[in-house]
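One structure below.
Presenting chain A:
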Amino acid sequence: MIDTLTPVATPVLAGLADVTFAPALVETFLTRYAYATVFVLLSIGLYMMIASPNLVKKVIGMNLFQTAVFLFFVATAYVEGGGSPVVPTEATPGELAVASPLPHVIVLTAIVVGISLTAVGLALIIRIYTEYGTMNEETLREVRIDE
Partner candidate 1 sequence: MSEVITDIRPLAAVLVSALAVALIVASYRYPNVREGWSVLAALSKFGIVLSMLPGVMAGTVYEWSFVEATGYEFVAGIDFSLRADPLGMLFALLASFLWIFTSFYATGYMRGLNEHGQTRFFASFAASLSTAMGIAFAGNLVTIFIFYELLSLVTYPLVAHNEDDEARIAGRKYLFYTFFGGGVFLLAGTVLVYWLTAGVGEATVAFETGGIEALAEAAATDPLAASIGFFLLAAGFGVKAAVMPLHSWLADAMVAPTPVSGLLHAVAVVKSGAFGVARVILDTFGPELTGELGVNVPLAALAAFTLVAASVIALRKDHLKRRLAYSTTAQLSYIVLGLSMLHPIALVGALLHIPAHAFGKLTLFFCAGAVHVETHTDYVSEMAGIGKRMPLTMGAFALGAASMAGIPLLAGFVSKFYLLIGGLEAGLSIFALALIVSGILNIAYLWPVVYTAFFETEERHDAKPLLEYPVGGQRESYFDDDHAHAVTDGGHEGDDHEPAYAVDMHPSDHTDEDHDAHDDHHHGGAPPGGWKRTPIREESTWLMLMPIAVIVTGAVLLGIVPDLAVFLDLAVYIVEGVTGEAVL
Partner candidate 2 sequence: MSSPTALELLPALLVIVPILGATLPLALGLRYDDVGWACATAVCGIVFALALPVTNAVYGVGERVQVIHNLGGFDQPVGIALVADELSTIVVLLIAAVSLATLAYTRHGGPRGNTFYSGYLLLVGGLMGISLTGDVFNLFVFLEITGIATYGLIAKSDGAEAAVAALKYLIIGTVGASLYLVGVGFVFLATGTLNMIDLATAIPEAGYDDPLVRMAFAFMFVGFAIKVAQWPLHTWQPDAYQHAPDGVTPMIAALVSTVSAYALARVIFGVYTVEFVATTPYLQEIVVTVGSVSVVAGSLLAVIQVDVKRMLAFSSVSQFGLIVAAYGLLTETALVGALVHLVGHGIMKAGLFVCAGIVAAGYGARKVDEYAGLFAHRPAVASATAVLGIALIGIPPSVGFIGKWYIAVGSVEAELWPVAAVIFLSTMLTLGYVARLLEKMFFTHATGAPASHAVATDGGEGVLVGTLDEADPVSLGMIGLAVGAAVLAVALGFAGGTFNELFDPFVSEVFS
C-alpha cells in the first residue's frame, strides 16, 4: 500500500520544495491551483469566523474552513491520469493508475464529523437566539453585560 502511495506524494513534494523563485511560484499556482484554492478557502473561512458578528455566519465560516481541509486531502490524492480506485480483475500492477483511496476515505469520515459539529453548533445558536433574541455577537455582548 505504501508503495502505491509514495509516487503520489513526490510531485507535490517537489512542487512545494521548489518555491524559491518567482517563475516557479507562478507555475505552482497554475499547475497546483487546487492548493491555492485550499488556502484561499482556508483564509476566507478563518476570516469569517473572526470578523463576522453573526453567529450563523461564523458557523458557515467554520464549514468553509473544514471544506478547505477536505479539498486539500482530495487534491493530494489526485494522480495524473488516474481513474477511480476501482481495481479491475485483470489489472497489470505496473500500469495501473488510480487515485489514492485513503484520503477519500479520510475526507468521508471528516465530512461526517463536520456535519455533526455544524449540527451541534446550530443547535447552540438556536438556544442562544431563544434566550437572548439575537444572533449578533456585538448585541449579545451588550445584553450579557447588562444582565
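In picking the candidates, the idea was that all candidates are chains of the complex that A comes from, given by their letters.
Going forward, a contact is a pair of C-beta atoms (placed from the backbone, for glycine too) under 8 Å apart; a residue touches a chain by one contact, two chains touch by 3 or more; residues count from 1.
Model, not experiment: these values are computed from the prediction.
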Candidate from 1 or 2 that touches chain A, complex-wide | 2
Please give the residue numbers of chain A that touch candidate 2 in the complex, ascending.
-> 1-2, 5-6, 8-9, 12-13, 16-17, 46, 49, 55, 58-59, 62, 65-66, 69, 72-73, 76, 102-103, 106, 109-110, 113, 116-117, 120-121, 124-125, 127-128, 131-132, 140, 144
